[in-house]
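Note that this complex is displayed minus one protein chain, with the remaining chains in position.
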Amino acid sequence: MKNKAILFLALAGWCLLFLRCETTEKSMVRALYLSRQGGSWEAALLYQAPEAAADASKATAALRVGTGKGEDLAAALSAAEETLPQTADYRLCDYLLFPEDSDRTTLADYETLVLTDQRGRTASRMICTDFDLEELRMAAEKTGDLPDKLLDKLKESAGLLPRLYQRQETILLPVLEITDTGFALKDREQLWTAAGSKIQLEEPRTVMFRLLSGTGGVHRLRLEGQQLNIRRCSVSVTMTRTLVRLRLDCQNEYGKALPGEESCRQLEQLCEDTVRQLWQQQVDVLHLQQAAALRYGRQGMLSPTKNACPRLEADVHFY
Amino acid sequence: MQQLSRDLAENLAALDALFGASADYYSKSITIYHCRGNIVLFDGMASLESLWQLLLEGASRHTLPPEQCTGPQVFRLILQDSVFPAESQPVEDMEDLIRRLTAGMAVLLLDGCPKGIAFSVQGLKFRSVEEPEGEGNLRGSREGFADLLRINLSLLRRLIRSGDLVQEVAQADTPAKTEYGVCYCRSVADPAMVQRVKQLLAAAKPEMLLDSSYFMPWLLPGRWRLFVPVSYTQRPAVAAAKLCEGRILILVNGSPSALVLPALFCENFECLDDYASTAVFSSFLRLLKYAAFYLTVFLPGVFVCLAVYLPELIPPQLLYKIEAAEKATPLPLFAEMLLVMLLLEVIREAGLRMPQSLGHSVSLVAALILGDAAIATGLMSTPVIFVASITSIAVFVTPALYESATLLRLGVVLAAGLAGPPGLAAAFFALLLALSGTGIMGVPYLTPHPFPQNPLSEDGVIRRDYRRLSRRHFVIWQKEGGTKWNRIASPRRRRR
Partner (left out) sequence: MEQDRFTTQAAALSIFTAAAAEGLPDGIPLRLFLLKGLCSAVLLTVLSAFSVTFWQGREQNAFPAVAAKTALLFLLLAEWCTTFARAQQVCRQEFGSMALVGLLPLLLWAGWKLPPARWNAPARVLWWFVVLGLLVLFAGLAGQMQWYRLWDPELQAPTEPWQVPLYGEYLLLPLLCPEAKLCRGVFLPFLGFGVQLALAAAMALVFGGGYPEQELLRAWSAGVFSRMDALLLWVWLTCAMFRMCFLCGCIRLLAGRILPMPSGSEVEP
């Protein structure tokens, strides 16, 4: 009996040795802004750290900005974390912002840090900004709820934003700007190609790129004489050795009249021009390379760097 | 065992020695058929009016010549040749005499006869047959068991009118010699199990037997147990339904609660109304009950675990409210949750034990004012109180599992609060193992629990149409291939 009691106490002691009581008091980082200035880094953390309130209905949790600088990325983040009231928690850090003049090494370095330190995740959504950290800080001081508006805008645009793990693919990055009322997306966007180049794209090419790459959401396109609102678009590619046929089946927005023949023709022209133009800039938006490899094997491979753009025929239908 | 003496005076002296000091002991000398005798009874238990009525009526119809009026002759006359409604079994020893007197019978002792004659003239005061408080229902019988064993047996006999029902009564081996009854349906109950139950009950030596649950340690020996594979009911209708499924019922004199064994886990989520409502609504209610049970067991622990270790699983709007609340209170989240749960248990227990006239107002004061004051002073936070309140209410959806759910809930909160997700996983395992390891008389507690073996069985988590269910009769002692409880091929209907 005594031995059993001692054994029980020993086991309980062993259990309690490794158990501990954690708290919820953490600063939840919601978004990250990274900027590389020459050899040093600047980081800004958009975080939530609610004020104490036993009655939850009185609780508020406005977003705030904490900034830091360092010689490398880790040091800059650590410096930013020190400005936070509690320990930083990156579990909800879903967005990565960086200036539009950044390059891929910024993303590569951040991704390496994420894989080792878990300060964010590889599925974070990325967006460029035309403002730098200083402008953001000054604007935040002027307008108290600016960080909340920033997060709201990021959530609203989430469907358009590529993810960090796509950094080595061809990605279309929207550009965010500060306005009088908050934040807005600029008309021009940046296309970062897999080859490493950056291309500025304007509407309607950005919209066509999104339609062809299968991005979800409602796409608004202004053609000559008409505004088109396309809810869903499925792209079918039929390939022969000499011809590539594209069929776009677009769902028109509810309540609006179906676009006429002229609009469809314009859309088809835009589609072919966009594919051709991007092909010339070594961007294979329709993944014809992979389609040809699957169909014809390595011998029939198509590459934007080696082959001319195949003949295209686009066919657009609305329903 | 002291036999009755031929000498009436000796018998009376023995009874005087035992009960002479008791105010309710009544002894009246009479002469019947020219033979000296004594009527003994306990006042308040036997009805004197009934006794005199039947004695006078019987005595006026038959006479004996004086030379045939010895004790044994009068005894034979009354017991066998008269119209007196005496008990067929005579009283032969002191123990039997005491047993019958304490059952409310009157006993006639005759001079020169070593046996007594008992008359069933009970006039006991007892609680009437009322609707039980703990088992509410919308449709079906409103009767509940009373405190007297005989009345309860009669209620069952009224419902099962076939010759199948067997109701055996015995006296427990306790100083109070409390009576208990074992009921079963001969054609569906397993005879070996019935015999085993009777043997176990006969061998049981409880210090007191005030309720059928006192037999549990003998029926289910074991050190500790989270789930008990027996159920209790105070409704004769439910008890009758369970008897028809082959189960064994144990009733104890003085308690309206009947013990039913074996029981299955899934039965805790069924009730009398299940088969009175439509299949769709009954299925919905059962799903709700399952959800409520798992909610009451796991919600506080999961809440603590998510808030502390897995905040990304909580919507940010709710998360910051929880964080703000925890910041304002002095205790960590899990300690606060534990405190609120214990406080709610105290309030519940206090509301249950105090006089009914005070119960409502005190519960109101405790729950509302205490809660408000605690938040205002910053001792507790609203999310924690909200979660704890939900679980406290949800547990009453399955009142039969109240004890298990309460203990489990505390365990889960401790495990999740101190050990985080591994602790929650360990608590989850503990629940599964406790369920899977429970059984009685070869009937596993989880079988034929449909989840996840067969969740769409006819009468499992959801219920099919009653006409379809009635095609196959369910018996708890399902046998397959001649062996007991290997596996249930197709779960059958259960009746209530």
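The letters A and B name the chains in turn, as written, and every chain counts its residues from 1.
In the analysis below, a residue touches a chain if its C-beta (ideal position, glycine included) is under 8 Å from a C-beta of that chain, and two chains touch if they have at least 3 such contacts.
As the structure is a prediction and not an experimental result, all values here were calculated from the model.
Seen in the complete assembly, the chain not on display touches A, B. When the whole complex is considered, the residue among B:A419, B:V443 or B:L469 that touches the unshown chain is B:A419. The chain that is not drawn here is touched, among residues A:A52, A:L113, A:A293 or A:C309, by A:A293.
Annotation for subunit B: contacts to the undisplayed chain at residues 222, 224-226, 309-310, 312-313, 315, 418-426, 428-429, 432-438, 446, 451-453, 486. By the touch criterion stated above, the residues of subunit A touching the omitted chain are 11, 14-19, 22, 91-92, 94, 115, 118, 121-123, 163, 165, 169, 214, 216, 287, 289-291, 293-294, 298, 301.
Note that in this section only the chains that are shown with their structure count from here on.
Subunit A and subunit B, compared by their mean Cα positions, are separated by 63 Å.
Contacts from subunit B toward subunit A in the complex involve residues 307-309, 311-312, 316, 319-329, 332-335, 375-376, 378-383, 417-420, 423. Listed in rising order, the residues of subunit A touching subunit B in the complex are 16, 19-26, 28, 30, 48-57, 59-61, 89, 91-92.
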